[in-house]
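Take a look at the structure set out below.
With one protein chain held back, the other chains of the complex are shown just where they sit.
Right after this comes subunit A.
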Amino acid sequence: MTAQILAPHESMELHEALNFKTLCLAKSKLMQGIVFDQELKDLMQKDVEQSIQAIAELQAVYARAPFQAPVPTNRPTPILN
C-alpha cells in the first residue's frame, strides 16, 4: 500500500499525540535534573528513551498529513519583545 495521505481527523490526532509526547519528553528530561530519588530518575530516563522512539514513529506517520510542509531548521523570525 503506497504512502497514503492521512485522513483529516487522524491527522489532527497525530498533531496532538506528537505535541503531547514532545512535551512529555521535555519534562521527563528536565525533571531528571531536579529529582532526588535515583530510581525515579532512572524511570524517567526510561520514559525519555521510549519517548524518543515514539516521537520518531509519530513523525513518520504525521509526515503524511495532507497539510505537511518542509520543516525549517529554526524559527524563521526570532520573536524579540
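Everything that follows uses one rule, which is that a contact is a pair of C-beta atoms (placed from the backbone, for glycine too) under 8 Å apart; a residue touches a chain by one contact, two chains touch by 3 or more; residues count from 1.
Everything that follows uses one rule, which is that contacts and distances are computed from a predicted model.
Engineer: Missing chain, UniProt name, options "Thiazole synthase", "sn-glycerol-3-phosphate transport system permease protein UgpA", "ABC transporter substrate-binding protein" or "Spore coat protein": which is it?
Structural biologist: The correct option from "Thiazole synthase", "sn-glycerol-3-phosphate transport system permease protein UgpA", "ABC transporter substrate-binding protein" or "Spore coat protein" is "Spore coat protein", the UniProt name of the unshown chain.
Engineer: Counting contacts across the full complex, list the positions on subunit A that touch the omitted chain.
Structural biologist: On the subunit A side, contact with the omitted chain comes from 1, 4, 6-7, 9-10, 13-14, 16-17, 20-21, 24, 27-28, 31, 34-37, 39-40, 43-44, 46-47, 50, 54, 57-58, 61, 64, 78, 80-81.
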